[in-house]
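Mind looking over this structure? Questions follow.
Yeah, one chain of the complex is gone here, protein chain that is, but the others are all in their spots.
Per-chain numbering from 1; labels A, B and C assigned in written order.
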Amino acid sequence: MIRIGIVGASGYTGVELARLLCNCPDVKLTVATSRQYKGKKLAEVYPNLAGMVDIVCEDLQSEELVERADLFFTAVPHQTAMAIVPDLLQADKKVVDLSADFRIHDASVYEKWYQKHTAQEYLAEAVYGLPELHRQDIAQARLVANPGCYPTSVILGLAPLLQDGLIDFETIIVDAKSGASGAGRAAQTGTLFCEVTEGFKAYKVAAHRHTPEMEQEISELCKKQVAISFTPHLLPMSRGILSTIYARLGESVTDDELNDLYRSFYKNEPFVRVSERGVFPATQFVRGSNFCDLGFKIDSRTGRIIVLAAIDNLVKGAAGQAVQNMNLMCGLPETRGLLGVPLFP
Amino acid sequence: MIRIGIVGASGYTGVELARLLCNCPDVKLTVATSRQYKGKKLAEVYPNLAGMVDIVCEDLQSEELVERADLFFTAVPHQTAMAIVPDLLQADKKVVDLSADFRIHDASVYEKWYQKHTAQEYLAEAVYGLPELHRQDIAQARLVANPGCYPTSVILGLAPLLQDGLIDFETIIVDAKSGASGAGRAAQTGTLFCEVTEGFKAYKVAAHRHTPEMEQEISELCKKQVAISFTPHLLPMSRGILSTIYARLGESVTDDELNDLYRSFYKNEPFVRVSERGVFPATQFVRGSNFCDLGFKIDSRTGRIIVLAAIDNLVKGAAGQAVQNMNLMCGLPETRGLLGVPLFP
Amino acid sequence: MIRIGIVGASGYTGVELARLLCNCPDVKLTVATSRQYKGKKLAEVYPNLAGMVDIVCEDLQSEELVERADLFFTAVPHQTAMAIVPDLLQADKKVVDLSADFRIHDASVYEKWYQKHTAQEYLAEAVYGLPELHRQDIAQARLVANPGCYPTSVILGLAPLLQDGLIDFETIIVDAKSGASGAGRAAQTGTLFCEVTEGFKAYKVAAHRHTPEMEQEISELCKKQVAISFTPHLLPMSRGILSTIYARLGESVTDDELNDLYRSFYKNEPFVRVSERGVFPATQFVRGSNFCDLGFKIDSRTGRIIVLAAIDNLVKGAAGQAVQNMNLMCGLPETRGLLGVPLFP
Partner (left out) sequence: MIRIGIVGASGYTGVELARLLCNCPDVKLTVATSRQYKGKKLAEVYPNLAGMVDIVCEDLQSEELVERADLFFTAVPHQTAMAIVPDLLQADKKVVDLSADFRIHDASVYEKWYQKHTAQEYLAEAVYGLPELHRQDIAQARLVANPGCYPTSVILGLAPLLQDGLIDFETIIVDAKSGASGAGRAAQTGTLFCEVTEGFKAYKVAAHRHTPEMEQEISELCKKQVAISFTPHLLPMSRGILSTIYARLGESVTDDELNDLYRSFYKNEPFVRVSERGVFPATQFVRGSNFCDLGFKIDSRTGRIIVLAAIDNLVKGAAGQAVQNMNLMCGLPETRGLLGVPLFP
C-alpha cells in the first residue's frame, strides 16, 4: 500500500484529489495538510467526503510531514510550492506538484511571468506531467510538474498539428473559457455567485501566466520558438474548460487527412477522445472525468483550422492528471481510479 | 455475468443507469431500447458515455427483448410500464420498474391519481424498492417498484419519527424542491434553459402524484392512515432534491434523543448519512452519489421539528436506487458500483 | 429637486438604489458613501452604472454628510445603522433605514435576536415601511424602517388571511427561498459561485433574525401574539425570493371566497399582483421589478391553505420598497421610478 500525502488539502484541487483517491485501491491517503482548517476533519470542510474520507487536516513542518507518506501531491500556490518541494525530495519522496513552480524549464522565463525562483536546482529534473507527451519520463521521475488546466487542453488540442507544413505556427490563437472552480476557493468578491452567474467576461487578456507553459511545450513539438495569443474567459459554471484554437492551415491539407491524423495520434491514449466528425466537444460531457475531448473543423473560406478541446479543469486539468502521473510514477496501471464515466446531466 | 437490459435508455434515468452499470463488474448491459434513437449508439445520444458504453439503441418487441437479458430496468413513463412489465415477468425475468405503475399497492388509489391500471394482478407481488425499509422483500422479489425521487427523500427523512408519541401525524407538511432533471428530457417550453435559470416556482401544489406513494409508506410505518401536505418546487439547477419536512413534536422529546434516534435508526445503512448537529444537508454534497443526507432542527418556540433530506434525484432518487435494488435481487453486495464519492464542487 | 444620499452605496442594495434613482426625475443622488471604495467612482465599482451614475464614493463624518442631502438611505449593516441614523434625524433629515435596527418596536425583542440597542429613543417614531399596511404613517414619518426581504413577501402573502376564523394562527409555517444576492457582496467562502451553483440548502433553520419582524406585523394584524416557524433556504440564483406559506384553514372557507378576498384586499395596490387561479407566482416574473406576486391553493385533503409569494429581494425586498417609501415621505407619486417591467427571460 503506497502512502499518499496531500499538501494543501482544503482547496478545490485538494478535495478533488481526496475524492479520486477513494477509487484507488493501491494507495492510501495518510496525511492531509491545511493551515486554515488544522484540526478539522476534511469531511467537515467538504461534506461530500463524509463517510468516505476519514482524515483530519494537520499543519505540519517538513520534518514531520516526510515521515507520513511516500508520495506527495503539493496542491499549494506557486511560490509556496518551491519552498516545500525541495524538503520532500531530499527525504527521497516522490512529488507531483500541482503549482506552476516546476513547469517552466527556463528559470528566466519563469521569473519573467511569476517571481524569483528559489529552487532552480530542481528544474532540470522536473518532468512536465502531460502523460500523452512525456509518459516515459514521468515514469522515471521523482518530481513531476502537473500541467496547468488551460495548457492541458491546448497542448493536447494542438499536438497532432505541430508538424512541418500542417499549420503556420505564427498564427496560433487560443480563445479559452473556464469554469469558476479554476479560481480556487479563496473568498474574493470577483468569484462570488452574484458576480459570476449569468455573466461572461475575459480576464488577463494576453497576460495570463499559462502562456509561457503552453509556448514551451508547443515550441518543443514545433522545434521552433513559437509565440501564441491567449485569452482566458470566466464561464458562469463550476467545472470545465473549452479551448477554441485557431491557426492558418498549410496548403492542401484535407479534412480526411486531419481526421486520420488525430485518430492515429491518440489511438492508444485512454483519456483522449476524438469526436465524431461534425460533432464538437462540450464541457458537460467530460464533467467529473479525466477525459479530454477533441474536435476540429476546417474553415475552407479562410484557410484556417479551428480545434476544440474540452476537459474538466479539476480532473484532467488538475487532480485527475495528477493521479494519472502518480500511477505512472508508482508503476501502477495508468488508468487506475480514473475510469469514472462523466456525469451528465 | 448477469445480463442487464434497459427499456427506455435515452431518458436521463436511462443514461444514468448506463453510467452506473459501468462500475458494476458482475453485470453487463446487453440491450438498450429507445424508440426515438433506434439504430443510434447510446454514446452518440449522450457523448459522456463515449468510449465507455458501446451499445446501440434498439426498438424491440417483448418476444425479442426477453431473450436478451436476465434483469430489466424499465425506465419508461407510467402507463407504458404496465404494458411491458407483465411480458418480462412472464418470461421469468427480474424487473426493476422505475415508473409509478407498481408503487401503489391499492389499485383504486393509483387510479385516483393516475389512470386506469391494466396490470393489477402484479400489484400484490411488487415490492416497494426502498431498501432501508424493505430490504428483505426486495431480495426475494422478481418485481421491484423503484420509489419516486421525492418519496425517497421524504420517507427516509421521516421514518425514524413515525413512532407513537414522537410527532403528531396530522401535522406533516413536506416542502420539497427538485432540480430540473426530474422533469426528464422531453422537449418542453417549461424546462427550457431560459425558463428555469435564475427562477424558482412551485408546481402541482397539493396535487403531485408522488403524494399517495409517500402517504402509503408513511401510513404503514405509523400504522394509521395519514394525509400530508406536499408542495414540490422547481430549482434552477440540474440534479438534487431537498425536502424540508415539518411536524408538530410530541411533548418532552429532546434534541439528544432525536439525534440518537436518527443515528441508531440508520447506523447500518450504507447510503444514509446523518449530518453533524447544527449542520444541514445540501444537495451539492450528494451530487452524483447514492447518498441520502439527513439533518434536523427542533424549533422550540413553536414545538415543531424540521427535517431536511437531500438526495441526487437521478441516483438515490432513481438510477442509483435501482442498481441498489438490482444488487439485492441478484444476491450481489448491496453497495456494488454505488460507492462513488459525490462530485463537489 | 430633492437631494438624496446613500450611506453604504457599494453593497448590492446601494447599487440597486443608484439604479432605481436614475428613473426618478424629482430627486438627485448628491452623495454616496463607501469606506471601502472611498475616492472611486461608483460606476467603476459597478460598471453597469457607467454613463448613467456619475458620483464618487466618499467616506464622510456625520457633520459633513448631513449637509449634502435632504433624505438618506442607510444601506449599512444593523448596529452600524443605529450609530448613524440619530445624527441624520437630529439634523432634520429624512431617513429610510434599510437595516434591521428600527424595524422591531420592542427593544427587548430586538436585543434577544440581535444585540444591544443603543438608539432606543427613536424606536417609537420609526414606522415599519410596508406601504401596503402603513401607507399613511409612512407619509408622515421622518424615520422609516424598510422591511426585510423575507418579511415583505411573507406579510403581504398572509395579510388578507389574518382575520378571525380564516386560518388557525398557531399553524403558520413559512418555508422561504432566496437568491444569493440577499447575502450581500462581502467576500465569503459560503457565497462563492462554486459553493452555491447547482446546489440548495437550508440555513439558520428556526433561527433567522427576520422571524421577530414577521411575528410583530402578523401579530398586529391578528390582534394576538403569534409565533411562526420560519426556514430560509439559499437558491442557486442571484435575485428572487419565493415564500411558501402553510396554515390550517378555518372551516367552510371556499376557494372563491379566498380569491375574492385577495383581490379586494389588494385591488388598489400598484405593486401587488394576485395571480390568475391555478397559476403560481415565479421569481423570474418579478425580476428587477417592485412587484410582489401572490397565489394560493387550498389543499382540501388536509384542510390547509398554501400561499405563494414572489418578490425580487433587491427591489420590493429592499431598494425598490425604499424608493416607494421615499416617494411617500416626499409627497411624490408612490409609483414614481418603479414601474419598470420585470426582465424575462
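One rule holds for everything that comes next: a residue touches a chain if its C-beta (ideal position, glycine included) is under 8 Å from a C-beta of that chain, and two chains touch if they have at least 3 such contacts.
None of the values given here were measured: they were computed from a predicted structure.
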{"item": "Which of A:83, A:202, A:253 or A:339 contacts the chain that the document leaves out", "value": "A:202"}
{"item": "Missing-chain contacts mapped onto chain A", "value": "171, 173, 175, 177, 179, 194-195, 197-203, 205-207, 227-229, 231, 233, 235-240, 242, 244, 246, 280-285, 287, 297-302, 304, 306, 308, 310, 345"}
{"item": "Residue numbers in chain B that touch the chain omitted from display", "value": "12, 180-181, 185, 187-189, 191-198, 236-238"}
{"item": "Contact footprint on chain C, counting only the chain that is left out", "value": "12, 15, 19, 22-23, 44, 46-53, 181, 197-198, 238-239, 273, 275-276, 279, 282, 284-289, 291, 293, 314, 339-345"}
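Methods note: only the chains that are shown with their structure count from here on.
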{"item": "Cα-centroid distance, chain A relative to chain C, in whole angstrom", "value": "45"}
{"item": "Multi-partner residues of chain C (each touching 2 or more other chains)", "value": "194-195, 197-198, 236-238"}
